[in-house]
Each structure stands twice: as C-alpha cells, then as structure tokens.
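The complex is shown incomplete by one protein chain, all other protein chains being positioned as in the whole.
Moving on to chain A:
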C-alpha cells in the first residue's frame, strides 16, 4: 500500500513539475498563433537565456521573478525591472525609461523606434545578437547570470563552512569536509599533479578547483527543474566561451620558453616552418575552442533530450504516454547526473593538461 502511495505521490509531483511546461506550451507569444504545441519553442525557451525567471503558470498567467534589466544606452546607464515588459516577447509593449523607449523581441531588447522585425528575422541566427546599431548594450542580470550568482553563493557558503571546520578539527575530516575532501584530493592527485607536475601544480590548484566545482554545481543546478534552479548556465556557449578564454589566458601566460619555442621555432626543417608555425598557432586556439564546444554541446544535448521526452506527452496530446516519458526522463536525468560530474572533470582535466604542456620543462 505504501508503494502505491509513493507512486501516486511521485506521479502527482511529476505533473506539478510539468505544469510550467504546459503553461509555456499554451503561452500565445511562444506559439505560431494557432494554439498548436510547438516543441521547438518550448525547448528553446528552457535552454536559452531570458530576462525573467519563469517559475510557474497560474490559470493562464505566468508567475515570474522579475530580474533587473541593465542597459548601457546612448543616454547612459538605464535600469528597470524586466516585469515592465509584462512578459511580452513580441516587440509590442514599449517601456519608457531614462527618456528612451525600449521593446523586447524574443529576449533581445531594442530601441523601440529602431526595431525592425523584418530585419531581425532575416538576419542569420548568429548575427541577431550583434545588431548593435538598433539596440543598446545589454548588461542585464538574466536567468543565466542569476543562476551563476546563486551557484557562486552556494559554493562560497559550502566551502567557507568546510574551511572553517578545518580550523577547529585537526584530526580526520568529518561532516561536510569529509564529503568534499575526497573530491578536492581527486582534483589534486588525479588532475593537477599528473598533468602539471609535482613542483608546479600548487600554483594552479585554486583555479582548477574553482573551475571544477563551479562547472559541476552549475551542471547539477541545471538539472533541478524548479525555481530557483533550472538555469542552464553550462549549456550556454557564452559561458563556456568565457571559461575557455580564462583557461587560454592562463595557459599562454604560464607558457615558458619551451612552449613558445615549440610554437614559433618547432623542431623541424626550416623549409616546413611556413606550414608548421601556422598549424601550431591554430593549435593554440583549437584547444580552448574544443573545451568551449564540448561542455556546451554535452549539457545542451542532455537538456534537449530530457525536454523532448517530456514534450512527447504534449505532442501526442495524451497522458497515456507519460509512463514512457517518465521512465525515459528518469533514465536521462540519472545519466545527466553522471555527465554533470564527467564534463566538469573533463574540462578541468583538459585545462590542467594545457597548462601542463605550457609549463613543461624539456631536458
């Protein structure tokens, strides 16, 4: 009997958790206007960034957390809450602030008088965010930034607490530090020391530990499907770009003479220099590029698969498919838990490897 109760309870919880998705699906702004469910829009709205944090829908009205919109306009800094757009994403609601008018179209904020829907739609997907003649610079705290701040606070709280317990307890670690120490030692003994070397690894430990735990916790937070979590940080290519650039900068500033000699004067006949040097220089950039794409693609793919499986219920328009969906979503979620740790590990490992190559001594 208890098992049946648990089953009914979990099913009810699942439906509750799926409610926001259903709400999104019936949101007229995100449909093609004919009321039909569009899985692409549903998935995009969850995978990509937004200026407000969608929590749930209540009788057709979306409940959201209004995040601040911070714009660097022609009149200077302009700040207003994103709720002023009234959930509008079609460029119709005009917001007046600091003597200027703004509209929001598919999460991009434009000057109201310069917004051209045709121009935006005809622009390439990659070109859309860069229509800077039509829009102010946007430094808003978006959902992704909000999640990142949340994760950072959690990390500071958890590790600050763990560090404090070390001051009191000089013996074997227990409690939270007993949980975290094996992971810290794993980063040190399996990632930093073998790749960077026993003599130089200590300098890079704070960076590697921060990268590892920041990415891991962001991955995990992205898997929790309700407020204040669910922000897809590591599945955002701009985030992975910044992380990769940080690794790249650290790598080239750590590079010793052997590293630069390997790139600029490789150990090959001089006649091959016109081929080898460009290849080596391209190699410098492909390494962080691979870092960026690997993390982004893995996490985004996981999110898209989970959302697609949930979307099956709404595509078939029947709850009968839900056991199949739930079974697959459960399986994928567990797999994604593994992927979350694995991708954090791979990113950190490759970062350590690149730094290790840059500081390696040749004899």
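Note that in this section a contact is a pair of C-beta atoms (placed from the backbone, for glycine too) under 8 Å apart; a residue touches a chain by one contact, two chains touch by 3 or more; residues count from 1.
Following the convention adopted for this analysis, contacts and distances are computed from a predicted model.
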Hey, which one's the missing chain according to UniProt: "DsbE family thiol:disulfide interchange protein", "SpoVR family protein", "ATP synthase subunit b" or "Xanthine dehydrogenase molybdenum-binding subunit XdhA"?
-> "ATP synthase subunit b"
Which listed residue (A:73, A:195, A:236 or A:254) would be found touching the missing chain in the intact complex?
-> A:236
Among A:63, A:149, A:179 or A:268, residue touching the chain not depicted = A:149
Selected residue (touches chain absent from view) among A:167, A:257 or A:270 = A:167
Contact set of chain A toward the excluded chain (per top definition) | 44, 48-51, 70, 106-109, 125-126, 128-130, 137-142, 144-145, 148-149, 152, 155-156, 159-160, 162-163, 166-167, 170, 177, 180-181, 184-185, 188, 202, 205-207, 209-210, 214, 236-239, 241-243, 246
